[in-house]
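Have a look at the structure below, then the notes.
Just one protein chain is left out here, and the rest sit where they should.
Here the chain labels run A and B in written order, and each chain numbers its own residues starting at 1.
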Amino acid sequence: MTSVLRPTLARCLWTTPLFAALAVFVTFVARSIFDMQPVMQENTFLTVAYIFGAIGFIVGIGGMDYWFSWIIGGELDENDHSQHGAHSWRDYFKFNTDHKVIGIQYIVFTFIMYLVGGMFAEVFRAELAKPGMQSISNGQYNELISSHGTIMIFTFMVPIFAGIGNYVIPLMIGADDMAFPRLNAVSFWLLPLAGIILLSAWLYGSYNTGWTAYPTLQDQSPFGQTLFQIGVIIAGSSSIATAVNFLVTIIAMRAPGMTLFRMPLLCWANLATSALVVAATPFVAGAMFMAMFDREMGTHFFTTDGGGTALAYQHIFWFYSHPAVYIMVLPGFGIISEVIATHARKPVFGYRAVAFSSAGIAVLGFSVWAHHMFASGMQSWLRVPIMFATLLIAVPTGIKIFSWVGTLWGGVIRMTTANLFAIGFIVAFVIGGLSGVMLAAVPFDLSITNSYFIVAHFHYVLFGGSVLTVFAGLYHWFPKVTGRMYDEKLGKWHFWLTFIALNGTFFPMHYQGLEGMPRRVADYAPQFAWSNTVITISAFVLGASTLIFVYNMIHSVRHGAKAGANPWGSLTLEWQVSSPPPIFNFPTTPRVVGGPYRYGEEGVKHAVFPDEQPVETETTVGA
Amino acid sequence: MAAADVTAPKIQPYRTNLNVCVMGLIIFLVSELALFGAFFMYYANLRLARGVAWPGDFDIPANNTSINTLILVVSSFTCEFALLSLDKSGKGGRVFGWLFVTFALGAVFLGLQVHEYMTVGFTPQTTSVGAIFFCLTGLHGLHVFIGLLLLGLGMVRAVRGRWSPDNHVGLLGISVYWHFVDIVWVVLFTVVYCLPSS
Partner (left out) sequence: MKTLSVLPLVILGTIVGAVIGVALVMLETLPEQASAQAAGIDNLYSAFLFVSGIIFGIVVLVMLVALFRFRARPNDTRDGSNLHGVTWLEVVWTAIPFVLVLAVAFFSWNLLNDNDVSAAAAKDCQSIHITGYQCGGKYTYLNDGIGIKDSPELVVPVNVPIAFDITTMDVMHSFWVPAWRLQMGATPAQTNYTSATPSKIGEFDIVCAFLCGVGHTQMNSAVEGALVSKVRVVSQADFDKWVAETKAAAA
């Protein structure tokens, strides 16, 4: 009985409807008082019900308990750790303030969303397998690709890096937790909420305007489009909250001796990413709010009548969504630095250059948004400066790529699955990056934009780039998180199938685009028949390869060989504690005495614990 | 993970010191700024790129609102006085007083803003100009409202004598927030009310 009063999912079962009902009631009363006709406006009620239901959910799960008692001046125990750490699987379904638990919650949830988004892709790929319309109508096709893109980006790619960062970063910098553990838990719980809302749009006719949801097309969509907007706003709030947390954690909670230039590169990458998130994400929220007001309140921000301007939406949207593509890849770059350095047994080549290039990408990332709008009739003077800025981004990115190759050169390279994924990432990302550079050239973009060439570009950078880094990271930290080894053999199968199928799926798309196949179509000219068949078959293989991964992970959690604290012989801090780490991370506060990647030097350490002999030996070379 | 780990953490997990919380708040305010930025971007697009005459057929009451601006600016100072009047005795009387003055000024501001909405003669639905006007001022009004709630909170805790020179992070946070709301308004007032013609 009490479980409906204590902060649990069970409590959500009544707080969510309660908040929703109250909001609907208040809206009804307000509409009646101000005599807004018609009073019974179904969509308005649904909108407020969803928004306040979401708040009710957060209250129910326990997101507000502590703050609420602080406000009413209740007794607060600073040392109450009852919500901290997991003692059974049930604790993963609760409001938990342990960054390691939250990290796992994030990773598992977002990965499920990846499978769901992937399923959407498989369904519409089946439709595309041969020309002509088969089982899916045009409208359903649009709904499927919209859900695919939205789910993949807002509930998988962006947050899964927050999940990996959540688990690893506090350990890496020698902190006991994130700076704001409760905020951290709230930002996680916002995410399933966003996922449910985005998926529940299918109950209300879904949304069918792509993940970009441009007006004025979005004005014609059914109510599902509003849920898209609410879902994106909630996912965005979650990102912002996590980013604030990361920034403060990395700036203020480093262990003694952990200077900025002794931080592992993942921390640098997260620092840059979080700055991007904080400064960029509110823009997409703004765009979504305005579009939602247009739909549900009859304003004229983007509509043709009433003096609205549809182009403004695109400016605001891309002002977020271009930085967002770096939000979706910079943490991946950080993971690659960790993985390659550890498995090639060598310091990252040009540590400082790699660290600064993240910052460079983050800054440049704000000046290039309009390269998505070359063909949408924006101010033509804007095109050339934007092209220059976009092309410049190749320079810092190149520094990273070359530095990783330089790291591999002269190492002792262990071909673990994690490392294989890192290497596969470099190959695929270079392809995707180079096609991006082509698109940045205005005349070329104008001849090809909105074609499958773009689809090829962004899957190479998103799948070949970000998703492969995610796999590299998951394999790399799997022994740390679970205390067990994964199955290397299955891992290699996973890698090779994924890598081959990924090229089979996305490489032919370049040609389709060049030859004139537009994106977002359910049917195409007969000349594309065979290439589409190849793509669809590869896409199925790609889906199947994912199942190997899922099996490997689930099986190894229980049956894998014991991994020990540091199976890779890594120097960074997270590997210096037991696997999985103790609930409060470090039994004694570590002291950092040198750079994180000092492989190849006899007897040096990155950090020492008080019971060890301190060896303060800063090397002369670089970090 | 044995349960024994929980009982004796050597490192205090929930470290809260002034820097961390205020730093978090400031970073959060950067993202708030970006949220305003999204609406300002729309506004700029409307006026610069599309050359829409502002405020079009409407009359935006710059004169009345400059009084309102003054009220908000003054409230920023009174809020600062609350911080300055913290003393060792632990009695929150003066803190409460200044907070109350701030609260009252903020409430007057909000009231005048609502009055303006009722009398301005157009609605968010009228045209895009109306929509962005209401959105910018409304978003700011929402922040004032939240600021009022926070000030109320500060007053409750002041009455209970919870603020002291070494425990005033919350108070500092409230004043940082209030200053933010004030600064945004000054920018908004300049851009939206004071440059209306053409």
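Here is the rule we go by: a contact is a pair of C-beta atoms (placed from the backbone, for glycine too) under 8 Å apart; a residue touches a chain by one contact, two chains touch by 3 or more.
Everything quoted here is computed from the prediction, not taken from an experiment.
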Partners of the unshown chain among those that are drawn: A
Absent-chain contact - pick from A:391, A:485, A:537 or A:557: A:391
Omitted-chain contact residue, chosen from A:9, A:22, A:359 or A:441: A:441
Touch with the omitted chain, as defined above, among A:202, A:409 or A:530: A:409
Absent-chain interface as seen on subunit A, which is shown: 131-133, 137-139, 141-142, 208-210, 214-217, 220, 304, 308-311, 344-347, 349-353, 375-377, 383-384, 387-388, 391-392, 394-395, 398-399, 401-403, 405-406, 408-415, 423, 426-427, 430-431, 434-435, 437-438, 441-444, 446-451, 511, 514-516, 518-525, 527, 569, 598-601, 619, 621-623
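In the analysis below, only the chains that are shown with their structure count from here on.
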CA centroid of subunit A to CA centroid of subunit B, Å: 31
In the complex with subunit B, residue positions of subunit A that touch it: 71, 73, 78-79, 81, 84-87, 176-177, 179-181, 183, 240, 243-245, 247-248, 251-253, 278-283, 285-287, 289-290, 293, 297-301, 306-309, 311-312, 315-316, 319, 379, 580, 582-589
Subunit B to subunit A touching residues, read off their complex: 1, 3, 5-6, 9-16, 19-20, 23-24, 27-28, 30-32, 34-35, 37-39, 41-42, 45-46, 49-50, 52, 56, 124-132, 135, 153, 156-157, 160, 162
